[in-house]
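As you look at this complex, bear in mind that one protein chain is not there, while each of the others sits in place.
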Amino acid sequence: MAESVVSKPARAAAPQRTSREKRSVVDWLRSNSVYIAFALLVAFNLAVTPGFDNVYALRQLLFEAAPLILIALGQSLAIGTRGIDLSVGSMMALSSSVIAVAIGLGQPGAIVTAIAVTTLVGLFNGSMVTFLRVDPLISGLALLVAGRGLAKVLLGGSRVDLPSGGILGWLGMQSYFFVPVVAIIAIVIAVVVAALVRGTTFGRYTLFAGASRSAAFLAGTPVRRTLLGVYAISGLLAGLAGVFASARTGAADPNYIGVLFELDAIAAAVIGGNPLSGGRVSILGAVFGALLLQVLDATFIMNNIDYTYAQILKAGFIVAALYLQRAGH
Amino acid sequence: MSDTATTHAPAARDHARRERLVALVQSRLALAVLIVVTLGAGAYFPNLLAPTNIENIVTAASFLGLIVLGQSFVLIMGGLDLSVGSMLALGTVISAYTLPYGWPVALLAPAVAGALVGLIDGTLIARAKMAPFIVTLAALLGIHGIALALAKQSMDLGDAGFFGTIANGEIAGINNMIWILLIAFALGALVLNRTRYGMALFAIGGNEDAARMMGVRVERIKIATYMLSGALAGLAGALLAARLNSGLPTAGEGYELQSIAAAVVGGVLLTGGVGTLTGALSGVLLLGLIQNIINQIGTLSASYQQLASGAFLLVAVIIQSLLSHRRGGE
């Protein structure tokens, strides 16, 4: 209804046009902020950071970015439905522990089992959101605690080394043309998810559910099925991210794998143009959001900024970035 | 009209009775479970109910307890504070740094620091309208960094003198920490239930827009409450430093979630507007008891503690959701 929009009294025509032009520039900057920030940060590093242009450094960066890209993808879908998935970090740890427990099945069997488990937990998360109508923030919080607890319990709270060869070794070490195989897989999955969002009914339903629940319901959108699917996918991707992280570490380590990754995943998604208010999904943005955070980490490390100060700076950066994104909506 | 009044009366009375039952279940469930678990486990582990063991359980739970007190205030207001665990760690470190200036400084400086963190969190949440979980999660990260920047590893307090006595001494044969916990909760209950500030907390958590229309200064109260939560976490840190005679930059890991679990198990609604401090205290003690039982079993690692609190939180959330939808007249 017209009543709900308060507009300012009409101004003279000329200043209005310039203000509109100014606004469109601001809009452009805002909607492309993640790419601009990424380019600026890379340029800064090329100029200032010693050894940043080294391919080995780049490779290391991509190894570490791969898991974050995966969970940022799942997070983007959840946020697109105006939800959130806080369990992703713990699901990475759970996946890691399940690999260690199920390693007797052989590496492929263990990996499949691990991903199946986190997918089921994601489905459970989705069920709480759809059928019990628990706030996704709250169900995710409960699974965050319980998931890491379970991950620790499975391994008695300690780190367990994983076999060095096989698929895990391949995932953890192998690169082609200096691009780690995990990064290739992550990019391929990002393309698949982007295709899912852009080219399938499921992708549309995700957007509808986030844009307006009641309009989606009246348009016959299968909202429940969509939400279940979104949280299951998020669980699946977090499971795979856990596999990547374990392969890189060479161990299942429930105390460290995925800790605070939920914050990075949310930050990557939101910075990449997936507003918390839902109804918009940008997969490319989420990928660059993840890369941006990873380059930020690398910047701190390669400039020998102490890990502790790096944490403080990163916290400040995330709050500032989310504050600016929030101002846009 | 009198006709309709009489025909409606039994239904209304039934409705009211059911409401009261639900409210009772919500606020006293943790206490009931606490008693049942205590008695049941007491039969298997005779040591469990020994007075010294009980004192140990409560003393060990008292630090989390102070955090839960602040967290309950925040949750009742409809917010969330994930920064409390790392604030506790920072508190221990600040105590270690400030002890040379005397015990009052070592006790209060962490609380002041916590209030400052709360001021920043609260301002971003109340004025900039950012989501509490994002702001306080980032604060968790930042505070953790500050604590580690100040102290790479644990700092020995040396001869702490009276400062150590605050957390280790006894009054009437009972550890000071237990007194502190009980007094804090008693004061908290008084503030929550018998002051205009407490009423405003419930009002904001129950219906923020309505509270604003009813003249509650929502923004100010939000900021004050995050400050209170931060201050209590800092104070808990100071007391932990006094208790363990050291500054511990990695202490309190997971406390942010345990504190939420304890409060929610104790019947504080994550959606805000509902909660009692007796419930929250029962939740704290229940988690402490379970930790102790896990230790008694011996074969179980400490990780079970986290699994247990996660499972409790999960069950509590599901029960609360079922209860509230039942009441929604669905």
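List of remarks:
Read from first to last, the chains carry the letters A and B; within each, the first residue is number 1.
The working rule: a residue touches a chain if its C-beta (ideal position, glycine included) is under 8 Å from a C-beta of that chain, and two chains touch if they have at least 3 such contacts.
Just so we're on the same page, contacts and distances are computed from a predicted model.
A single chain of the complex does not appear, and UniProt lists its protein name as "ABC sugar transporter, ATPase subunit", one of "Taurine import ATP-binding protein TauB", "ABC sugar transporter, ATPase subunit", "ATP synthase subunit b" or "Cbb3-type cytochrome c oxidase subunit".
When the omitted chain is restored, the residue from B:Leu181, B:Ala261 or B:Val274 that touches it is B:Val274. Per the touch definition above, the residue from A:Gly169, A:Gly250 or A:Gly279 contacting the chain not shown is A:Gly279.
The chain omitted from view is touched by exactly one of B:Lys152, B:Arg196 or B:Arg220, namely B:Arg196. When you scan B:Pro51, B:Gly173 or B:Gly215 for touch with the missing chain, the hit is B:Gly215.
Where subunit B meets the chain that is not shown, the touching residues are 1, 4-5, 7-8, 12, 15-16, 19, 23, 190, 193-196, 199-200, 202-203, 206-207, 209-211, 213-216, 273-274, 327. Touching the omitted chain from subunit A are residues 1-7, 9, 199-205, 207-208, 211-212, 214-222, 279-280.
Criterion: only the chains that are shown with their structure count from here on.
Averaged C-alpha coordinates put the centre of subunit A at 30 Å from the centre of subunit B. Within the complex formed with subunit B, the residues of subunit A that make contact are 86, 128, 132-135, 137-139, 141-150, 152-153, 156-158, 254, 260, 262-263, 266, 276, 306-316, 318-319, 322-323, 326. Per the touch definition, subunit B reaches subunit A in the complex via residues 124, 128-131, 133-135, 137-142, 144-149, 254, 257-258, 260-261, 270-271, 301-311, 313-314, 317-318, 321-322, 325.
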